[in-house]
Each structure stands twice: as C-alpha cells, then as structure tokens.
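Heads up, one of the protein chains got dropped from this complex, but the rest are sitting where they should.
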C-alpha cells in the first residue's frame, strides 16, 4: 500500500481526493491536514463520506504531520506550496501540487501574474502534470504541478493543432478561449459572490482578459510549438456546482473539413483513457462528464468565416483538479493509470 | 460471468442500471431492449456512457431477445411486466422487476389503486426487494419486486418502530409521510410538467392523498406489525434531478429521547452496508447520498407535541430504483452485496 | 409624497423594499442605512437597481439619519429594533418592523425562545401585520410587527379554520406544518451553509421542532381561537432563491369534502387582493407567486385518514417580508392597498 498525505484537505479538492482515493486499491490515506477542522473526523466535516475514513481525523498542518507518507497531495492556498515543497523534496517525498505555485516555468512570467516566488529554483524542475502531453516526464517526477482547471480544458482542446500533423493549420495569433465554469472552482470559503442567491439564475463573466490561467496556457502552447503565443481568455461563472465547458475559436489557414479534423483528433487521442472525442454532429456537455475524469471534445469548422470552433468539457474538480492529481499519482507510482478513476459519469 | 438482460433500457432506470453494472466485476450485460432506440449503440443515446458498451446496441423488445441471459431487469412501463414475467419464469429466468406490477401482495388492493392485474397468481409469489427487511427471502426468490422510490425512503425510516423493541412506541394511526423528490422520478418521456422552465425555481405538491405508493407502504407495515395501517402521504416535486427526502411524523405514546432513539436505530441497522444513521444534531441531505446506494436517516423528538420526526434521504434512481435492483441481484446471485455499489456519493 | 427611511437596507429585505418602492407613486425613499456600504450609491451595491436611486447613498446608521421621514422600515438584525423603536416612536414616527422583535405578545414566550427583550412594554402595543387578519388594527398602528415568512404562509392556510364557521372542524392538537423555503430566507451574509455548492442539488430539514417561528404561529392561532395551540413545525431548505411552500396537516373531526372547503376558503378570502384560492384539482406552486405579493392556497381532504392537507405558496421576500411591509405601509398611510404591489408574478 502506498501511503499518502493530503495537506490542506478541507476544501473541495481535498474532498474530491478523499472521495476518489476511497476506491483506490493500492493507496492508504495516512493523514489529512486542516487548520479549521483539526481534531474532527472526516465524516463530521464531509457527511457524504460517512462510512469511509470514519476513524481518520484532520490534523494541524504545523509540525509536518504524515511524514511516514511517501507521496503528498498539496491542496494549499496560493503561495503555501512554495514553502512546503522544498522541505518535502529534501525528505525524499514525491509531490502532486494542486496549486498554481509550480505550473509556470519562467519566473518572470510567474512574478508578472502572481508576484514573488519563494522557491524559484524549483520551477524548472517541476513537471506539468497533464498526462496526455507529458506522461513520460511525470513517471519519474518528484514534483508534479497539477494543471489549472481552465488550462486542462483548453490545452486538451488545442493540443492536436500544436504537436503533430496539424501544425500550421490554425493561426496561433487568433486563438480565443471562452470558458464557463461551475462555482466549485471558486473554492469552499464562503463569499457573497458565491452564495446561492447571488449565483442562482445568474450568469456572468469575470476577470475578463486578466485571469491568471492565461499565461499557463500560453506557456504550454509555446513549449509545444516553439513560438510565442498570446491568447484571449474569458472565464464565466455557471450556476452549477461542477463542470467546465470551454469554447475555443481559431482562424484556419488551410481548408479543412469537420469530419477530417474529428478523425485526426480521434487518432491523436487513441489509447488515452480519459479523452473522448465526440462523433460528427454531437457535442460535449458538462453533464456527460460529471463526477468523472473524462475530457470530452467536439469541434466544428465554420467554413463561412474560416474558423474552427473546438469545444471541451471536463468536471473541474476531477479532470480539472483531484482526478487528474490521482491520475498523476497513478503514473508516478506505477499503478494502472485508471485505478480509482474508471467509473462512468453520474 | 452472470449474463443479464435489461428489458426497457432507455429510461433513467435503464441508464442507471447500465452505469452501475459497468463497474460490476461479475456481470455481463448481454442485451438491452428499447423500442424507441432499437439499432442504436448505447453511447449514441447516453453520451455519458461513451467508452462503455460501445459495441452494444439497443434491440427490439419483441421476440424475447436476450434469452441467453440468466437474470432479467424489467424497466418496463406500468403493466408490461405482468405480461413478460410469466414467460420468463417458465423459462427458468430470474427477475428483478423495477415496475409496480408485483409490489403489492393483495390483488384487491392492487386493483383498487392500479386496475386489473394480468398475472394475479404471481403476486403472492413475488418477494418485496427491500434487502434490509427481506434479505433471506430475496436470496432464493425468482421474482423480486423492486420497491418504489418513496416506499424505500419511508419504510427504512419507519421499520425500527415496527419489528423490534420499539413496537408500540408510536401511534400507528398518526403517521404522516411528507416526501420531496427530484424530477427524474417522473421518468424520461418529455412532458410539459417536467420541462426545465416549468420546474426550475418551482416547487409543488402533487397527487396529494392519492399517490399509488401509499398502499405499498401500508401493506409492508401491515406485514411487519400484523395490524392494518392507514397513512397520509404527500409527494412534492423538487427542482433537482435526483434525490428524495422524506419527513415522517408520528405521535409517540411513551416518553422517549432523541439520543436513545438514534442509538436504537444505529443498533437496528448495524451491519447494513447501505443505511447510515446520522449522529445527534445532524440531519440527512439528498446531496450527501447523490449517485450512491445509501439511505441516510436522522430523527428528532418534539417533546412539546409528543411526536417523532424521522427524516431519510436516498438517491431515487439508485437506492430508490436501479442501485437497489443491483443490490437485489447481488443477493440473489451470491455476489458481495456491495459489488458495484461501494463508491462514495458524488 | 410620504417620506420613508429604511434602517438596515443592504440585505435581501432591504433590496426588495427598494425594488417595490421604486414603483410606488406616493412614496419617496429619503434614506437607507447600511454600516457595511455606507457612502456607496444604491446601484453600486445592487446593480439590478441601476437607473433607480442613482443618486441615493447608503448612510451610517449611527446618529439617527432620515429623521425627516415619517415612516420607518426596520430591516435590522435580531434585537436591534428593540433599541431603535422606542426612540422613533417618541419622535412620532410610525414603524414597520421586519424583524422578530415585536411579533410575540407574551414576554415570557419571547424570552423562552429568543432571550431577554429590551422593550418589553412595547410588545402588547405592537400590531401583528398580517392584513388579512388584522387590517383594522394596522390602520391606526404606530408599530407594526411584520410577520415572519413561515408564519405568513401557515397562518393564511389555517385561519379559515380558526375564526369562522369552520371552527371546531379540525383537531387543533393535530396540526403539523411542513414548510420548504428558498435560500434568501437565510439572509445575505455569506455562510458555508448557504453557499451555492452546498445548496445546489441539495435539500434538507433544519431546526426540526425548534424553529423560532413556532411560537409566533401558536400565539396568533391562540388569539383567534382562544385556546392554547401546540403545533409541530419543520422547516426545510429548497435549492431555489425565493419561495415558501407550506404543507399543513390537520385531523378533521367532522366529515367535510374538498370542494366544500375550497368554496368556504374562496368566500373567506373574497375581496382580499393578495390571497388566491386555487380551484379544485389545482395546487399552488412557488413559481406562480414568484416576485409577487400573492399567497396561493389549495387543499385536499384525505378521506381515508380523515385529515385535511392545506398547501400555501408565497414569495418569502415579498408576501413573506418586504411586500407585506409595503402592504402594511399602504394600509397605515391610506394608500390603495395594492399600490406598487399589483404586478403579476414573473
């Protein structure tokens, strides 16, 4: 049994890690930290987990509990992983970090969007945990930076145009990413903006042209293509708990047909256990991936305007966070990549 | 591998059977019938199941397909199981019937609430598939009548008062059952009443004092207690897809305390894998059982008015239908009772 | 023009008062207080009111602003109206208090459920602002206690059995009130319990047998009937922003028919502008009163169990709070009772 620890386990990504790992045959959750709930048993905080972890209590994060664990999931607030990671790595631990702390490689880009970084040296060392693109590097990584939810949905939608035969088909300067996310992406801390009455029957954009996931997408695409990429990204807030639908627009430079692109996408993602390319005429819906680790992708060429519209759907808490974190752990630890993740959506 | 067939597999209970059985290690779904979708592959109709059953097609129900199956799930409209069941039983097949056709034992009660029955003789023969009350009978049954969703939630809430030390504590004539159900309980056929705009932001009662699940509850309680029971049942329609919360009111004839009753309930359901009794001060929420086979139960004594209020929560499509059907199949076929059902709620 | 002030105007009842009064032809809102938003213009806090009150700013509550107003709406937290009311009344102001501070007449009952009261002497003096029952008293009242949302829905459902020809038809000791409310009833302050993700797709009971609206209902019914009434009340939380549906159960002591009761209810409420009695076979839905000051009422006799089930629907923020407050103001100030309230539900 692989012993794991979850640092910062009382938010929605912590809850999802616990939910998913409850079904994992090769993993034991040794400790879960939470400043707020320290001393409480897991099901007291998350009644849906009654019957699971009945004897596991949240522990104080101070004093590095759980050091008997081999692998650590970091579900800490922004900036905290930078402090914890160096010590864990020195102790020979492996890390899947769910924060944004290690997702960017270029310290200047990090500091422009996020501010000062306390462990700059680790940025290059961290592996970007999108298995469909970086599976080999993940296998041997000590520090995996679990991708942001929006970048996961956008990068899987765009990747086939960036590292294969379709290179050069789209105009890289024309990319527009219009994303719509469920509210759980905003975290579990109560705010007026995410209260039921303020969200219910509403819909709006936020952080237009200024969301911090923008440079994350740009840097990965630059890494794939070798060229600087600048893109427009607009996130919106859906009145649902879970799910991200991303609609990507890009100008096409060569005539292509919808059916041919779909066939290419199917080939590109053949063998990937968690990417499902839709058939011609069908499109993703966040409902069809709910609770699962799938990313569904569909597309349509607009021949009138010479653009391709690519649409992807994920569950922001699963493929967009904790499910992908477990997928990374499975790859790092030699488990079947689908272990604990192979259930149909609900 | 146990080969099973699903007759009438294109509704929500059919979809849930397919979703749950996809994870079952000992079962193979040999055929699924659907008049409407005959010839289509499962994921064409249920895109959430893409990657599962990719090569299984819905077949025409006529001509008894799937006769190589050993066990049949009947998800047919009201009245249809009566026609199919005798032939299947003659062929040596075992049946879990998700309709109301075989839930009542007394033909007169059936005919009063439902009309004429075409296989009256089978009524006594059928076993009521609520494992927490009738596990032994289910083991050897050929024909299991899977309980209605409302009765499942109400009977598990009330049973401890009817067949154990608490007998006589409540006034059986005072029982009022106020239930609230998600919309999927109304089935998948499109109607104005269940369209999004007519349900969204709404809430209402329906079939007040006239819902057909009433005699089903009364008959089971009569069976447990040996006395005629008449109760008031009011179903309501919640603006959610899944879940039933049932609030039961009953007058108490002897002084009892909340804590003592909870302790009794915990003892009563000890060892039951799918009933979770809430601790003192906590109450069930349909959100905490969503997608799972659990029935959560809590209660409170109102000492001012000498009543007990018992509250239970289930997912109407899982413990209230397809999950319980798989639980019954597991019991009938000697599988681990939790097989394919042991995942935490989403 | 009647000048009014709103003390504590930044919650949902404050917002609703502003929304409704924007259409009132005889009223000018002179000042609105808010500690949190002091100095901000109304539409900065409530963007839906852009174009209305564009030049009105929230003011600090200290120092009794708005003393040029003749009538005060108090939308203050529990306990605060007790401190403010005596000073306003001394200044000759009239008050509609939306808090619970003056709803109960008996100080002992108040202190049992709420704790110490700072202006006990005013309790008897305050008029309970349910116009359908106390219109005459409201006309000349200086201090109107606007009813709680749950009591409004329950009392309008029950009143015809308590002060007219139907007296004695129901067993007063048998009354059970099962209510379901939208989340706005919990107020605007952000909490984990009312955050979108914790409410969405959920449904649960809360404060079972212990909600403070219980004695309010009991006292009004006692006032109507002259007898002590003890009832069971269970509130539930619906995943919608607005609306209360209340299902009332009561044993009947004499044989009555649904149609006869409905006819009686229609007669009883004839001329009432905001009570709509449903026809036979139709039932209230919170969707049909949304945004309006209506209370819709339907009922059904369960002849098998000798009970009547009465169902009422209101918008908790309108008839359950701010709409009723404006209705009271209209009555107190000699306006048409329907002024600013006569729009169909949305």
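Read from first to last, the chains carry the letters A, B and C; within each, the first residue is number 1.
The definition used in the following text is that a residue touches a chain if its C-beta (ideal position, glycine included) is under 8 Å from a C-beta of that chain, and two chains touch if they have at least 3 such contacts.
This one's a predicted model, so the numbers in the text were calculated from it and none came from an experiment.
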item: Chain not shown: contacting residue from B:144, B:208 or B:240; value: B:240
item: Positions on subunit B contacted by the hidden chain, ascending; value: 12, 183-184, 188, 190-192, 194-201, 239-241
item: Chain not shown, touching residues in subunit C; value: 18-19, 22-23, 44, 47-52, 201, 276, 278, 282, 285, 287-292, 294, 296, 342-346
item: Subunit A residues touching the omitted chain (full complex); value: 176, 178, 180, 198, 201-206, 208-209, 230-232, 234, 236, 238-243, 245, 247, 249, 283-287, 290, 300-305, 307, 309, 311, 313
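Keep in mind that, in the parts below, only the chains that are shown with their structure count from here on.
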item: Chain occupying the most central position, where position means C-alpha average; value: B
item: Whole-Å separation of chain centres (CA-atom averages), subunit A against subunit C; value: 46
item: Distance from the mean Cα position of subunit B to that of subunit A, given in whole angstrom; value: 37
item: Subunit B-subunit C separation of Cα centroids, rounded to whole Å; value: 39
item: Set of subunit C residues in contact with two or more other chains; value: 198, 201, 239-241
